[in-house]
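Take a look at the structure set out below.
On to chain A.
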Amino acid sequence: MKDTINLGQPVIAAQGLNLVFQTNDGPVHALKDVDLTIGKGEFVSFIGPSGCGKTTFLRCIAALEHPTGGSLTVNGMTPDEARRKRAYGYVFQAAGLYPWRTIAGNIKLPLEIMGFPRAEQEARVERVLDLVDLKGFGKKFPWQLSGGMQQRASIARALAFDADILLMDEPFGALDEIVRDRLNEELLKLWARTGKTIGFVTHSIPEAVYLSTKIVVMSPRPGRITDVIDSPLPRERPLDIRDTPEFIAIAHRVREGLRAGHSYD
Partner candidate 1 sequence: EDVTLQLKWVTQAQFAGYYVAKDKGFYEEEGLNVTILPGGPDVAPTQVIAGGGADVVVDWMPSALAAREKGLALVNIAQPFKSSGMQLTCLKESGVTTPADFKGKTLGVWFGGNEYPFLNWMGKLGLKTDGSPDGVTVLKQGFNVDPLLQKQAACISTMTYNEYWQVIDAGITPEQLVNFNYTTEGVATLEDGLYVMEDKLSDAAFQDKMVKFVRASMKGWKWAEENPDEAAMIVLENDETGAQTEAHQKRMMGEVAKLTAGSNGALDEADYQRTVDALMSGGSDAVITKAPEGAWTHAITDKALQ
Partner candidate 2 sequence: MNRVLPILTVVAAIVVLWYGAAVAMNRAWVLDQAARAGTEPPAFGQMVVATMTQERPVLPAPHQVVAELWKGVAGQAITSKRSLVYHGWITLSATLLGFAIGTAAGIALAVGIVHNRAMDMSVLPWAIASQTIPILAIAPMFIVVMNSMGVQGLVPKAIISAYLSFFPVVVGMVKGLRAPDAMQLDLLRTYNAGGAAVLGKLRLPASMPYLFASLKVGAAAALVGAIVGELPTGAVAGLGARLLSGSYYGQTIQIWAALFAAAIVAAGLVAVIGLVERVTLRRMGMAR
């Protein structure tokens, strides 16, 4: 397998997407004329200054927000239809665990809703708890966990079932370098194994470059895409790929894009 892997039809296609929030002190143009095509099996990172519309764009894809203009299709359907087909696994920016459920109970939630058999539920909970290094914390309540542990629980929850499209909003923001590296690797493995399409918001340039087949750089007020970088890195990525010149070159381009976005306002 190699770089540009736009196998088949686009999974996500946005054209001239606009979203304006009406607020008490005037409209906020959160997304402006966003064009983007994501192919099946791609790993797309979104990077951009705080408030540039990354979350909003992810929410549009997941049909949690309704664009005020332009078109957006997911697997050729409207996002809402795709949502009804349970196409998404979504990791929110805040952990958003239900306080009245234990960690295991929280992870079980989507499984219960999707009607997995009970034994299978247990097995999956065990597996993902292990994956995010929370073995033994299943019976705790969310408020008994540290911030980073909560975030990992929320990642586990999204990985517990097999959605075709995984949308992750800064999933590793509250984790230390070492856990982060480990989870990055796990995520890549999962991606390689399952061929999921992944949308991933991050603030870490190395992380974006390390993980993605495509990096989308955004800039704020109004939120729009300023650069789309197709990564020439191979699909197989050991951690030390981060020291290669290609890697550093892409990282540089991303940083420049980001800086440009900042200088804008």
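Inclusion criterion for the candidates: all candidates are chains of the complex that A comes from, given by their letters.
Structural remarks
The criterion applied here is as follows: contacts are C-beta pairs under 8 Å (C-beta built on N, C-alpha and C of every residue); 3 or more make two chains touch, one makes a residue touch a chain; residues count from 1.
Being a predicted model, the structure only gives us computed values, none of them experimental.
For chain A, the touching candidate in this complex, among 1 or 2, is 2. Residues 59, 62-64, 83-86, 88-90, 92, 94, 96, 98-102, 109-110, 112-114, 141, 143 of chain A are the ones that touch candidate 2 when the two sit in their complex.
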